[in-house]
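Would you mind keeping the following structure in view while I ask a few things?
The other protein chains are all here in position, but one chain of the complex has been omitted.
Going in written order, the chains are labelled A, B and C, and every chain counts its residues from 1.
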C-alpha cells in the first residue's frame, strides 16, 4: 500500500496540481472536492495517464462527520495518510459588514478553520503513532492582516493560521511537520479566481499578467509543497510565503490614500 | 439620556472595573455577564454608591439573537451605545488536542469571535449614523501566537484580532474607533484567573507577585481603555499591549528547551 | 530640583510639543535640536510664557560624546532625567538604492539607532539606581516593514525598534519603562513634513487633509506620550501605534498593482 497524500479542496488550481505532484513523486493522491464529479474525474485521470496513482471523491467538508468518515475510509481502503493538504479557503469576494451574513461568517469558519481542527483531531494521533506525517495548510494574505471587506474570510483564515501554530507546538516533537503557506497574490486557478472574475476578466488578467508570470502558478506551488514535505526534520519550515516576482508583498503596499505625503 | 458604555463580559476583573471607570467619568454603564446575579448586582451597586450611573443583566452572549436583542433594548430603554467593551474571551485552560472537543472549539469561536461580529453588525450602523463610537476588544497573548495547549482559545482569539482589523478598515473613516487590547500577562481577576487556579494558588500568586505589581491590575486596564476612548481622532491607536513591568513580553520569552545554547 | 524630561529632536512638530506637555504637567523640559537657535528659543519661551519650566541647547546628536556630555551636564545642572524622549528619526525622502550613499546609510543608523544606544548606556544606570524612568522612542511605519525607497531610513528605524525591545527586556524589571511609538501617518510638522514637501504642498496638504484631522496632530501625540509616562507599572505598554481615523494602517494598504484581482 502506497503512502497517501490526502487533498481537501482539490479544485483545478492549487489542490489538484499538488495532488498530481505528490502522485508523480510516488505517493498515492486522494482528491476531495465539494462539487463537479466530472472535473474530479478529469483530475484523477490526468494523474493516472502520467503513471501516477490517484483516487478521489466528492466531499462536503463542513458536514458533520464528513472528514472523520473520510479519514477512516481512506486509512482502511486506500492507505496510510502521510500527507494532508488542507487547501480549503473561505474566499467569498469583497463585502461590506452589512452584506456579510451570520451564515456566511459561520460558513467561512467551518470551511477554513473547523475543518482543519477536525482533520487534525483524527489524523494527528495516527501520524504520531507512525512517527511521521506532514500537514500543509494553504493560506492567504487575509490570514496575516484583516483584508479590506473580507470580514468572514480574514477572521477564519487568521484562526486557521494560529491553529497551525498550536498544532505545530504540540506535534512537531512527535514527528509531524505542520506548515502554513501564505499565497500572497492572485493564483492562476480557473475554479476560484476564474469564477470570481468571470471568464472575460480572468482571460484578460492571464494574458496581461500571467504571461509575465504575474499570477502564482499552481505547478510551482506544488513544487513548494513537495519541498516542504521533503525537508529533513532538523530543518523544518513552519511558514512559507509565495508571490510573483512582479507583485508587492502585503506588508509593503504603498498608502494609496496618502499619495501626496510619504509614510512616516 | 446619558451615553452608554455597554460591557459584554462584566466579570469582577477587567469587565466590571472598566464599567465602573466609564460610569465615574460620566457615562452610563450597562453590565452583562452570563451568570451570577448576585455578583452582577454587587458590581452595579458598587458603581451607584460612588455616584455613577449603571444597570445590567445576565446574558448568554452565544445564544442566537441575544446580542441583537440586547442592543435593541439598550438603545431604546437605556441610551445610545457610545462605547462597546467586548470583554469576552475563550480561555479554558491547558488542553491537548485530544482533550479539546469539537463542542469546545465551537464554543470558543462563538464566545470570542462570532459574538463580536454580531455586536458589530448591529452597533456599527448606529454608531456610523451618529458619526462616532468606540469598540474596545479585550484580547490576549493567544491572539498573537498559538499558545501551547490552547487550540480552541488561540484560534478564536486570532479570529477576533483580525476581525478588529477588518472592522477598523471599514469603519474608522466613519468615526468609529476600533481598538484591540492585548493583555499579555496574568490579570488580578477572581472570576477568571481565580477560578482557573483555585483559591489557594490564586491567593499565593497574588501575595507573591501581586504585591510586586506582578499581576495586571484591572483598575489600570480601565484607565487604558478610557484613554483609548479619549483619544482625538487624528491620533488613534488600533492595538495596545499591556503587561506588568516584572513580566516578559510574549515575543521575548527565552527558549527553555535550549538552556545550553543561545538562540541564534 | 524638578524632574527632567529630556527631548532629543525637539523640532516644532512632535518634539517641542511633547516637551511643552511634560513641562505644563509639572516637569522641567530640556529641548535639544541640531540647528536653528531662534526656533529653539521660541519653543522654550512658548513653554515659559504658559508657566512651564524649560531650557535647551543646540546639539549634534551624532557627534562623538555629544549625548554623553549632554546627559552629564543636564544631570548636574538641570536635574535628574526622569523621561527621555528620543525623537530622532532618519527620514530623508524617497531614494533608489543607487541614490542612497554609504554616507547617508551611516548617518541614518547614527541618528536613529546609535544615538538611542548611547543615550541608554548613560541614562539607564542612573534611572535604574533611582528605581524609575521612562524612555519613549518616536518611531515610524518604516520600522515595521521596509518602506519603498527608504533603504537607509527603514533599516535604521528597524534597528531602533528592536533595540527598544532589548532595552525593555533588560530594564523593565528595574523600573524603566521603554516604549516604542509607531507614528503611522503624516505628521502636521513644519520642520519635517513641511521641509520635505515645500511650503506650497505642505499648506495644500494641511488644508485638504489637516482640517479633516487627516494629519497626526503633535499635541495629541504629546498626550499619548504623557499617558505612557503615567501608566502604572502593573500595566505598561511597550508599543503604541498612532494614526488618523481617516488613514489606513500600514498593514492594510490595498495592492495598487493588482487592481483587477483581489488579494488572496
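Just a few scattered comments:
To be clear about the criterion, contacts are C-beta pairs under 8 Å (C-beta built on N, C-alpha and C of every residue); 3 or more make two chains touch, one makes a residue touch a chain.
Predicted, not measured: the structure shown is a model, and the values here were computed from it.
Among B:128, B:141, B:168 or B:231, only B:141 touches the chain that is left out of the view. Residue C:102 is the one among C:1, C:38 or C:102 that touches the chain not shown. Along subunit A, the points of touch with the absent chain fall at residues 165, 168-169, 172-173, 175, 177, 213-217, 220-221, 223-224, 227, 231-246, 248-249, 251-252. Taking the complete complex into account, residues 96-98, 100, 102, 105-106, 109, 113-114, 117-118, 120-121, 124-125, 142-143, 145-151, 154-171 of subunit C touch the chain not shown. Seen from subunit B, the chain kept out of the figure touches residues 89, 91, 93-94, 140-142, 144-148, 183-187, 193, 196-197, 201, 204-205, 246-248, 250-258, 260-264.
Keep in mind that, in the parts below, only the chains that are shown with their structure count from here on.
Relative to the centroid of every protein C-alpha atom shown, the closest chain centre, again from C-alpha atoms, is found for B.
The centroid of the Cα atoms in subunit B and the matching centroid in subunit C are 31 Å apart.
The set of subunit C residues that touch two or more partner chains comprises 246, 248, 251-252.
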